[in-house]
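One protein chain omitted, others in place.
Chain nomenclature is as follows: A and B, assigned in order of appearance, with residue numbering initiated at 1 for each chain independently.
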Amino acid sequence: MRARQFDWIRMVAIVFSVLTVATVCGIFLFLLAGSVEAWRHEGFSFLAKNHWAYRKQFFEAAAMIYGTAAVALIAIVLAVPIGLSTAIFSSEICGERSRLVLKFLVELLAGVPSVVYGLLGVLFLRNWMQTLYEKGNLEVYSGDTLLTAGVLLAIMVLPTLSTLFDDAFRSVGSKYRDAARGLGLTRAETTFQVILPQALPGLVGALLLSFGRALGETIAVFLVVGRADNRFPKLGGVLHSLVDAGQTITSKLGGAETNIAVGDKLHTSALLGLALVLFVVVVGLTLIADVVRSRLSSETVA
Amino acid sequence: MRRLTDRIFTLLCGLGAFIALGIILTVLGLVVFRGAPAISLRFFTEQVRSVGAEGGIFYQLVGTLILIATAAVIAVPLAAGVGIYHQLYVHTPRSRRAMDAVLHALNGIPSIVFGLVGLAFFVQMLGMKKSWLAGGILLAVMILPTVTVAFIERMRAIPKVTIEAAYGLGLRRPQIALSILFPQAVSGLVTGTLLGLARAAGETAPIMFTAVIFAGATMPKGVVDSPVLALPYHIFVLAQDSFDPSMTQKMWGSAVVLLMLVMGLSLIALPLRLKIHEEARRV
Partner (left out) sequence: MSDDILEPILSTHQLSVRTREGRFLLRDVGLEIPRRMVTGIIGPSGAGKSTLLKCLNRLIDLSGTLEVSGKVLFEGEDTRAKSVDPDELRRRIGIVFQQPVVFPGSVAQNVLFAATRLGTANRRNRDELLEESLRQAGLWNEVKDRLKEMASTLSVGQQQRLAIARTLAGKPDIILMDEPTSSLDPRSTESIEQTIVELKKTRTIVLVTHHLEQARRLCDWVACLCQKEGAGELMEADRCNVVFCSPVREETMEYLGMKC
């Protein structure tokens, strides 16, 4: 019995897999290497201080980090209650057929490109928010604010969140539901005391994943966030900053400065630094979400 | 008291679902309602005139199709290779999880990062200037996880006994891959590709610095320094200057067409996905 023959498929498969891994690592290293100059120039103030003026070679991005976090948090805070109740409704309350219809519609929304959301934001949401602000006696220049971007993002993130929540609930085996209801527990009690605790890893993972998506969204946020630099509020002014224009990492990167920076080593480096921060945070959240969700499948056997 | 809590619970959840449904229908309704009037055969077949205010979106559509076709050509073989490696040549669950982690990480990378890295790499470092190929490559990398995971999932649905029986007969791994894995899992590859392309068609960020311009390009000539037009970027640029009412209808029309393309791709995948779901349940 002679030894194995040459397996060309294995060769190709290995090469492609290595290529894939290399791409991910390559992007990371590329960002790292490219942003070294900015880190050296600014040091820790790159993240901690608030002064971004590329013409004067100031690259302190605290305001953008604040903007990114604020916008994503608003989105999550708004989307989670709706997404959670929709998921509970679809997985625990309504019938199988309605559930499929609901699922289909939600998935439809998940496929809408971000530029279309941006369009809706620009032509509708912005004006509605402006009217809202004026009704609340808030002085605003236009409807382009952090809050507007947050609301738009909430709509964008809702379908993903809702579907993942639903998956988490579904992955808890029906035997638990049957046992609980069989004991006489109501639907609410079953959901909160039996299903929810078991679905928790899946729910948390869904949250992290959606938060990561919200952090990374560019086009829609770009169009309605106002793109005003260096808006970093003092402690008391946080709420006011939300109804003011702002800037996120993604809106900065998607804007004119990226093209301007071509050729200017330090400027490009700073932008790559911003991208690095985004990369690390978002990919980090994605991987953590992965780990959390894997706990789900190991503990509950559907 | 318990009954009351239960009632309130059901009510609140229903309310949430109702709001969600309302949002969905509003979004879709607005786009379709506003955009439908702009659609005509001329819209599809004519070029843009007067910087978007007149004419149709023919070359934007062509450009988008070129970009996603390139992405497919690159991503499908890669996904097939990675998938086969994952199923046939990786033996420990830990290594498989590591591969999954890489795919998830790749999937999570924000699209603007692709755009920026593409700019720095293809345009600056390689000196390619704006090129459809760079855009296609970036999109391919972006959708690779989607295609791969769909393929892997379909392979995992093949009953273990079937694979064991194939090994038991003495078939070699390339033969098992070609005679059993591929034929039975091809539907997963196709589904994944369609879903990936649906996503790629709508993306602006990866291509806006590396592959597309707003006006002036028709068919690409060559690979380097040959940008294309694209639907999402077209809408993006128009949206930034949205105060001109004559533009508005064209914007909506473009948005509807883009939506139709994206939805169309996802919907073609639907019967296939239902069939896979059925087969998985039967097994």
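By our rule, a contact is a pair of C-beta atoms (placed from the backbone, for glycine too) under 8 Å apart; a residue touches a chain by one contact, two chains touch by 3 or more.
It should be emphasised that the depicted structure is a prediction, and the values quoted were computed from it without experimental measurement.
Considering B:V73, B:L126, B:A165 or B:V224, the position touching the chain not shown turns out to be B:A165 (whole complex). Listed by residue number, the positions of chain B touching the unshown chain are 90-93, 159, 161-173, 175, 179-180, 183-184.
Just so we're on the same page, only the chains that are shown with their structure count from here on.
Residue ranges on chain A touching chain B, taken from their complex, read 4-5, 7-10, 12-17, 19-21, 23-24, 27, 30-31, 34, 81-86, 88-90, 92-94, 102, 105-109, 111-120, 122-124, 155, 158-159, 162, 186-189, 191, 209, 212, 215-219, 223, 250, 253-254, 258-259, 262, 268, 271-272, 275, 278-279, 282-283, 285-287, 290, 294. Chain B makes touch with chain A in their complex at residues 2-3, 5-6, 8-10, 12-17, 19-21, 23-25, 27-28, 30-31, 77-78, 80-82, 84-86, 88-89, 97, 99-117, 119-121, 123-124, 141, 144, 172-174, 177-178, 198-199, 201-205, 208-209, 232-233, 235-236, 239-240, 242, 248, 251-252, 255, 258-259, 262-263, 266.
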